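One chain of protein is taken out of this complex; the other chains stay put.
Up next, chain A:
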Amino acid sequence: MTLFITESLVENLARERAFQLLDQDSAYEILGPFDRLESPHLAAQNIVPQYDDGMVIVKGTLNGKPTVVISIEGNFQGGGIGEVSGAKFAGALEKVLKECKQGNIIYPVIIYDTGGVRLQEANYGLLSIAEISAAIVELRNYVPVVGVIPGKIGSFGGMSLTAGLCSALIMTREGRLGMNGPEVVEQEAGLRELDARNKQLIWQMIGGAIRKETLLADLIVEDDVSKFKEGIIKIWDGEIPLQHRTEKYNEFLKLFKSLSIEDKISPEQAKEILLNMNAVEDTELSIPTEIVNSRGRKWFDLLTNGQPSISEVPSVLVADSFINGIKARFIAVVPNKENKYYRARNGEVGLLEGWAIAKYVREAIEEDAASNEKRLIVPIVDVPSQAFGYHEELFGIYLSCSAAVDAYATARIAGHPIVATLVGNAISGAFLSHGMQANRLIALNDQGVNVHVMSKQSAAIITQRSIRDLDEIAKSVPSMAYDIQSFNKLGALYQLLDEVNADEPAEVDKNRLIEQIVNAYEDIKSDGIRDLSCRLKSEKAISYGRKASIKAREMIDLQWK
């Protein structure tokens, strides 16, 4: 008789999961619960913190190879990324990157179990996810970054963007991968768009099985520790070829240009469509008859001196222009009332927009590849959110956003100076995809410039608090606030520009912004640093805004053996 014994990973807590994957007695934890580096922002809101802030870093070996497992605790605050947990994650990856650069190859494995940004810390989550993304993109040049999505929660929100950046993904049937959780889609788009209670449909849309079948995940395994380990080793050994999905902008853009969502597409149909995407004929998108004069468009027209957009997607404007003799590519996402993706008509980053950004950033990288002079890239940020919709989740909007993040990060690492200008809203996944990977961030000091992770209505529902409570908390916890002055306290802005007419910019406003873009450009050129570390080095970050982020990184450094 053969005895089959399986050892579950899914049923265990984050710490046990991390140790389970590593060779016995090889592993030690970095920044564990006894270090008591907890979130300073939760207690301030009367929420009980956890001593490891729900993020577990364990270093050891897997099959004899040096490995760092980063494991997210889904039971604590829904696996949400706050300042400390985010800094532990980013800091561990940055440390692995540093080792890899010195020739000590360490294999990173990420166990995802997260709803995305922790809404109680909001903008800290955004900043952290941008830093995690930046590290993954750079790390992939040295070592495969393996993501594991075992369930129960899955990987959602901004964290799904980082999952999309991984070299390869291992899932179980129980795991889910999507950008906007079903409850949020239902809240934002209505019950007719998606019934979040229809669990069967949800798993058919974004579950591990369908993601694997449509080639968006690399491996599906049974919930048995040995299977997860085998999968990871197979990826390392090259038995499972890496897909580089975020680089396939031509294929995905062609697909989404031709796709019609006039009738609801079923998950079964979507599977056929995705599997046959290479056979899709290239079609042109119709030119909108009505132009919405959004802030993003106004500033785009002004900064490019009215140059026509070269983009094949009407909701993404792209043009090359010169400012003070510096060649620059300007990119803006703008509303298109006739966008066939009806959930992306107000300037949201959706399926088309993410891939279009990826295309035009990557084209600039390729065009300048042989040149020492890498062109300046200026994302003009006026984005209300990512698109919340059924088809968006079905067809993997997270990957479209990952592609945009990847393109910007790759450009930055290649030496393109990127200066994002926040002229309007910079919200959530849209801001992560369009702006957050910039070397420098410049914002207009204006009431219409907001940085946040979710509409107040949805944030209130998810965190089970009233909008009045949220407004009250935001007064003492700046990362929770929506206004740009509060965001500025976190230390990530290079410049907060006063007295510029954001709504109706004139020549004088344009010149003031250009002056700052050029300053930022010179600053990037002079320090030569191509990562996002400057956000942690500003006076504001050190003295107040990112204290815990800095401390987490210092402690990782001290405990690293």
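The rule we apply is simple: contacts are C-beta pairs under 8 Å (C-beta built on N, C-alpha and C of every residue); 3 or more make two chains touch, one makes a residue touch a chain; residues count from 1.
Keep this in mind: contacts and distances are computed from a predicted model.
The protein name that UniProt records for the chain not on display, among "Sigma-70 family RNA polymerase sigma factor", "Aminomethyltransferase", "Malonate decarboxylase acyl carrier protein" or "Cbb3-type cytochrome c oxidase subunit I", is "Malonate decarboxylase acyl carrier protein". Where chain A meets the omitted chain, the residues involved are 13, 32-34, 43, 46-51, 54, 73, 75-76.
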